[in-house]
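Excluded from the complex is one protein chain; the other protein chains are retained at their positions.
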Amino acid sequence: MFAQPHAFPYKKGMKITFESAAEQIIGAGKRLDRLGLAPATAGNYSMRLHDGTLAMTVSGAHKGELTQSDIMRVDAEGKPLEDKKPSAETRLHTVLYAMFPEVNAVLHSHSVPLVVLTRNDPQAKFYNLEGYELLKVFPGIKTHDVRVSIPVFDNSQDMDDLGLQVQTVLRDRPSTPAYMIRAHGLYGWGRTMKEAAQVVEGLEVLLSCELETLKLKRG
Amino acid sequence: MFAQPHAFPYKKGMKITFESAAEQIIGAGKRLDRLGLAPATAGNYSMRLHDGTLAMTVSGAHKGELTQSDIMRVDAEGKPLEDKKPSAETRLHTVLYAMFPEVNAVLHSHSVPLVVLTRNDPQAKFYNLEGYELLKVFPGIKTHDVRVSIPVFDNSQDMDDLGLQVQTVLRDRPSTPAYMIRAHGLYGWGRTMKEAAQVVEGLEVLLSCELETLKLKRG
Amino acid sequence: MFAQPHAFPYKKGMKITFESAAEQIIGAGKRLDRLGLAPATAGNYSMRLHDGTLAMTVSGAHKGELTQSDIMRVDAEGKPLEDKKPSAETRLHTVLYAMFPEVNAVLHSHSVPLVVLTRNDPQAKFYNLEGYELLKVFPGIKTHDVRVSIPVFDNSQDMDDLGLQVQTVLRDRPSTPAYMIRAHGLYGWGRTMKEAAQVVEGLEVLLSCELETLKLKRG
Partner (left out) sequence: MFAQPHAFPYKKGMKITFESAAEQIIGAGKRLDRLGLAPATAGNYSMRLHDGTLAMTVSGAHKGELTQSDIMRVDAEGKPLEDKKPSAETRLHTVLYAMFPEVNAVLHSHSVPLVVLTRNDPQAKFYNLEGYELLKVFPGIKTHDVRVSIPVFDNSQDMDDLGLQVQTVLRDRPSTPAYMIRAHGLYGWGRTMKEAAQVVEGLEVLLSCELETLKLKRG
């Protein structure tokens, strides 16, 4: 997927500094909060920096009101490089950066439709989305006439175990744009923060469409 | 429809400059985004300028955060007049401007209710709206006691083909204020940007009414 | 109702100027628009001035973006006192001011739940609301343990006729805080703009509760 030509310029050799990453993370938080995708202190966001370390949100901050002090540096394994506590889900970020060298931004959102849909089908391992124009917001998708399968994992507080599951499933499906955790939220990523944000926003809208459709079908 | 007296002043001979058009397009994007009608990078907008060329949004920009550099000039056939890539759906704008000399603004929105309703009735060629006061936001409609039929087209990635279908259907129905594309979005237009925006906003509210009504009926 | 002691100070002899009224109307429009109660150009608002004339929104303006020039003076019968076109529903404002000397502000909102609920029960002459804490936002209501009946009128483009119906029904029910027009919207009023706004906002929330409840019952 990432090898294909793409609408958003990924400048090879682009040097992302901590300050630029922090600014982009703060902006993403404001937007996801406004869209209802960052309730309470839920969610966590990161970017890969020019030196391979990560800018990561700290634990417990409200994502709509982030300041630079709510963002910290961790190394590629997620170990803190300063005296703050990174998000408890840092492992789920480092897994993605390790698997996909092109990925420079990861966003984790929460939403009502995701929680309701994944609880409604408690055995499903994938959520299939088909026939939507908005599928084209996923990198590499050029037509609505396609089926995209989003992996669904059961929720867990064991991040190493969850990270391993993610790794195993994504290894065989490198063009997957995002995955979901049941009754929890979704992870979306991209070469740029803009791309990651559009993946998350697009997928959340598609989940809203699915939930509304299901209500009509249940009648 | 456009020949009738109208609440919004269309000043004959009004000279729309690129700068004014860009400002109006940026404003429309902010509003549609706030209303949830421009998710991710979805949607595209244009205005006709005083010399017959068009101001058109470029491909891939987020519509809630447009700057003047995200808007470009294309000629009446949609060919770029500067070194940028116009929206992939430019053809659907030029078709409308060619058919309706009075039209100076075209907006394309995306929404959950539109996607759900058009998928729910996959054979429908028209969506009928009847008895709503808000139908009066469509130019020329003076009463709620009326039925307005909005054309629905199947989605396609072939813009020439889709443009031709639009042309064929609208030729016989010149007072149509908007049309829908299944599982995709809607196009609305007007003599001014204000008129186009009110058509889009009004129609999207009516589709929300229809979706909520359908949920009650399915029970 | 209006004779009772009240949380919001109505200063007898309060002199409302056009400038103050315009400012309050602009503020009400921004809020109702943000709440989704003023879609497209729908709705109209007014205040009674110190000399018995009215400040009234002009026809066709977007209520979320009002400026002072979108507000005009009309006399107590609704005749324009300047060279602008007042809202087509001005008659529905003057009827209320004529009946209720204490009323100084009238707001007319549109919403999806109101349209869906009033269409869903096309014969109903009243909509009963019962047992909600939020009923206490209506002036004079001191407990949730009460039933409030909101009149519902069929929609009409004949404002004189509709005004007469409103007059007839409200004459016997002077403590009514608001009424609804089927498939159209609601009128709410108060001694101050703040009171009118709280009536409208409270009633719209209650209608949302009713619609959601109906969805559960239809299952």
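Order of writing sets the labels: A, B and C. Residues in every chain begin at 1.
Convention: contacts are C-beta pairs under 8 Å (C-beta built on N, C-alpha and C of every residue); 3 or more make two chains touch, one makes a residue touch a chain.
The shown structure was predicted, so the numbers you read here are calculated from the model rather than taken from an experiment.
**Q** Looking at the whole complex, which of C:49, C:134 or C:169 touches the chain that is not displayed?
**A** The single option touching the absent chain is C:134.
**Q** In the full complex, which residues of subunit A touch the absent chain?
**A** 39-42, 59-60, 62, 110, 112-113, 115-116, 119-120, 155, 157, 181, 183-185, 211, 214-215, 217-219
**Q** For subunit C, which residues touch the unseen chain?
**A** 7-8, 131-134, 137, 142-145, 194, 197-199, 201-202, 205, 208-209, 212-213, 215-216, 218-219
Here is the rule we go by: only the chains that are shown with their structure count from here on.
**Q** Between 0 and 180 degrees, and as a multiple of 5, what angle does the rotation take that fits subunit A onto subunit C by Cα atoms?
**A** To map subunit A onto subunit C, rotate by about 180 degrees.
**Q** Measuring from the mean C-alpha position of subunit B to the mean C-alpha position of subunit C, what distance in angstrom results?
**A** Result: the chain centres lie 31 Å from each other.
**Q** Measuring centre to centre with CA averages, how many angstrom lie between subunit A and subunit C?
**A** Roughly 44 Å, centre to centre.
**Q** Using the touch definition from the top, which residues of subunit A touch two or more other chains?
**A** Touching at least two other chains: 218-219.
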